[in-house]
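Here it is: the structure, laid out below.
All protein chains but one are shown at their positions in the complex.
We just call them A and B in the order they show up, numbering each chain from 1.
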Amino acid sequence: MSDHHDDLPAFCHPVSTKLLFGVFFGLIALTILTVATSALGSALGMPPAFAFPLAMVIATMKAFLVCAFFMHMWWDKSFNVLAFLSSLLFVTLFIGMTMMDTGEYQPTIEAFDVNNLANVEVSE
Amino acid sequence: MAVADSHDTHDDHHDLHDHGEFIAHHFDSAEQQFDSGKLGIWLFLVTEILFFSGLFVAYTLYRTNHPEVFEQAHVFLNKYLGGLNTIVLLFSSLTMALGVRAAQLGRNKNCSIYILITMVCATMFLGVKAVEYSHKWDMGILVRSAFNLTYTHPTPTTEIGKALHISDYLVYLCVVPALLLAGFIVASVISKLINKGTLAKFMIAMAITVSGYFLGVCVGIIFMNATEGETGSTHASVIAEQPLMLLASTQDDHAEGDHDDHDKAAAASNHEGEHSDHEEHFGSHPADGGEASFDAHHPDPSTLSRDVGIFFSIYYCMTGLHAIHIIAGIIALAWLYWRSLLGHWRTDYFGPVDYVGLYWHLVDLIWIYLFPLLYLID
Partner (left out) sequence: MVDASTRQKLFGTPETNFLNCTKGWKSWAFTLDHKRIGIMYLIGVTIALFLAGVFALVLRSHLFTFDSKMLTDDMYNQMFTLHGAVMVFSFIIPSIPAALGNIVLPMMLGAKDVAFPRMNLASFYLWIIGTGCLLAAILSGKGLDTGWTFYTPYSIDTNTGVIYATFGAFILGFSSIFTGLNFLVTVNTMRAKNQGWFKLPLFVWSLYATAIIQVLATPVLGITLLMLIAEKTLHIGIFDPKYGGDPVLFQHFFWFYSHPAVYIMILPAMGVISELISVYSQKRIFGYSFIAFSSVAIALLGFLVWGHHMFTSGQSLVVTLIFSAITFTVAIPSAVKVFNWLATLYKGSILLNTPMCYALSFIFLFGIGGLTGLFLGALSTDIHLHDTYFVVAHFHFVMVGGTLTALLGGVFHWWPKIWGRMYNDFLGRVGCFLVFSGFNLTFFPQFVMGSRGMPRRYASYDPEFQIFHQLSTVGAFVLGLGILLSFVVLVYSALRGPRCSSNPFRAASLEWQSSSPPDFHNFIHTPVLTDPYDFETQVYDEELDTYIPREFANPDKVAPRKEPVHH
């Protein structure tokens, strides 16, 4: 939905003002929605377990709007889009693998903190 | 093979402008230059995301391992201020996108206006953030090792603080912007006097930009007071109730004597010495405002303090790093503003605006996630 200008070079795609404003109001609406569900969610009987995923889904919808239209990804070269999205893959990998592990030694950390402090050697 | 065109010699090294003013000598065309820059900035955004990822890992990890603490800690964050800042930043993204559009169409004047609005939003964001930070510092809500929660706000000691009834910390946070504001105003007057019209315009714009910060501070304070009944009342009901519930659940797990050992080790670990005053002594500070401190009522809050402190360590790391990116963005935007004044943008040359725009949207994107992760925990 970018403006059509015959005289512009091939790499220049201005996005129509209408669309930009539309996206902006969409973003505002989602922001209000997320604050509202967070403030009123439990009052409206939403199970607490939903709150976090819901907030993340809304954030991701907002992110999509920003990426696709403000950042012109919709019209961008697919290689650029791929490069950008690949970063998310690696972040997931980083979080995922680390998360799979750290539960293992939390008990040690807790124990260390409460019981062993007197024995901690600190180099001076 | 193309031997025919193999004689286009480049003997003349110095004539770099032979194919368009804005095309660097090593590029063949405006399009090649633009594509390179664009891919470059996308890759830069990739590095930014991975840079932030470390903090997201830390966040996820501590939230998974200590969910209850996150739920307790976030009551200290004002979701209306956070929401306000979200909207400010989203609006700045809109004006940035409009600025890019203006540059793409070669409308330099429009572009400069949109960029100016974007910069004002950016500083306004920082102003609101300053209100939030100073409010927390007042209450002793600091990073893990210095975390020393008190219910009350200390009475301001600085003259300005006393006069305006604002926190000393907020006054300190306004010093640099105030100096910048004065500097830009003086600079604009001087440039006017020496007849540098464009420079004067630029300096005025910078002064307006910096004023955005004070606008943010004012709006932040108003918002803070208006929402007092909600989360502003942290000093009274919310703090008093929620952490105590947690406390009650953890209290039985730990023997009374732990506290002393804990203090000793924490003090011993502290080789820089200067940190010792905000070490573990959770209860040893007399409450500043004369009211009973948290600790006076409830001994052994060490478990609570530790984990809540980590939440705020993560909070400060994430929002602090984000704020640094905002500041960097403002500098980049100022550069764009200057170039718009010089009328540099053309339909075949608008790359810098586009690139900085992408960066600016990324900063917004990160905030889009930080907001629910930090402010909307329930």
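One rule holds in what follows: a residue touches a chain if its C-beta (ideal position, glycine included) is under 8 Å from a C-beta of that chain, and two chains touch if they have at least 3 such contacts.
On a predicted model such as this, the values are computed, not experimentally measured, just so you know.
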Omitted chain - touching chains that are shown: A, B
Hidden partner chain, touching residue among B:Phe22, B:Phe44 or B:Phe214: B:Phe44
Options B:Asn108, B:Ser313 or B:Ser340, residue touching the unrepresented chain: B:Ser313
Chain B residues that touch the omitted chain in the full complex: 1-3, 5-11, 13, 24-26, 32, 35-36, 39-40, 43-44, 46-55, 57-58, 61-62, 143-146, 265-266, 269-272, 275, 306-307, 309-310, 313-314, 316-317
Interface with the unshown chain - residue positions in chain A: 79, 86-87, 90, 93-94, 97-98, 100-106, 108-109, 112-113, 117, 120, 122-124
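Going forward, only the chains that are shown with their structure count from here on.
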Chain B-touching residues of chain A, taken from the complex the two chains share: 5, 7-15, 17, 20-21, 23-24, 27-28, 31-32, 34-35, 38-39, 41-42, 48, 51-52, 55-56, 58-59, 62-63, 66-67, 69-72, 76-77, 79-80, 83-84, 86-88, 90-91, 94-95, 98-99, 102-103, 106, 113-114, 117-118, 120, 122, 124
Contact footprint of chain A on chain B as seen in their complex: 30-31, 34-35, 38-39, 42-43, 45-46, 49-50, 53, 56-57, 60-61, 64-65, 79-80, 83, 86-87, 90-91, 93-94, 96-98, 100-101, 104-105, 254, 258, 261-262, 264-265, 268-269, 271, 303, 306, 347-348, 350, 354, 357-358, 361-362, 364-365, 368-369, 371-372, 376-378
